[in-house]
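My questions all concern the structure below.
Heads up, one of the protein chains got dropped from this complex, but the rest are sitting where they should.
Right after this comes subunit A.
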Amino acid sequence: MEPVLTTEMNHNHQSNEVRHDDENALSEFLASLTDYTPTIPDELVEHYLAKSGFQCPDVRLTRLVAVAAQKFVSDVATDALQHCKARQAAVVRDKKDKQQKDKRLIMNMEDLSKALQEYGVNVKHQEYFADNPSAGLESASRDE
């Protein structure tokens, strides 16, 4: 018990100084947000925050949420881009035409679902769409 207490006290002593810096960091960051305009517009963020019950008249907080959302989007997009590039590298390039085509990076549902999986969002992409509910079932019964 005692050694645990002493380490905690030391930690507290240290953290008192650290806290000042942390608070400054946070307040500085919030101040810097007034200059930085996030790509996601404020009105959109305010709309969705109001929908979920978030009440705050402070613009800096909405900017904070906007920046957080932007960071999330860019992280997922970076992961999806890496998946896309990995897939292109795996494809054997025979002709020059293929190379030129493959340079164009297009976001697929595949890459997106793989990237989102790591963030805990499960997006399953339909492999095919049927035109009526009984499509495909008749063939199954015939096989049996």
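Here is the rule we use: contacts are C-beta pairs under 8 Å (C-beta built on N, C-alpha and C of every residue); 3 or more make two chains touch, one makes a residue touch a chain; residues count from 1.
In this section, contacts and distances are computed from a predicted model.
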{"item": "Undepicted complex member, UniProt protein name, chosen from \"Non-structural maintenance of chromosomes element 1 homolog\", \"AP-5 complex subunit beta-1\", \"Protein YIPF\" or \"Bromodomain associated domain-containing protein\"", "value": "\"Bromodomain associated domain-containing protein\""}
{"item": "Touch with the omitted chain, as defined above, among A:59, A:89 or A:109", "value": "A:109"}
{"item": "Residue numbers in subunit A that touch the chain omitted from display", "value": "15, 18-19, 21-23, 25-26, 29-30, 32-33, 36-37, 39-41, 43-45, 47-57, 60-61, 64-65, 67-78, 80-81, 84, 104-112, 116, 118-121, 123, 125-129, 132-134, 137-138, 141"}
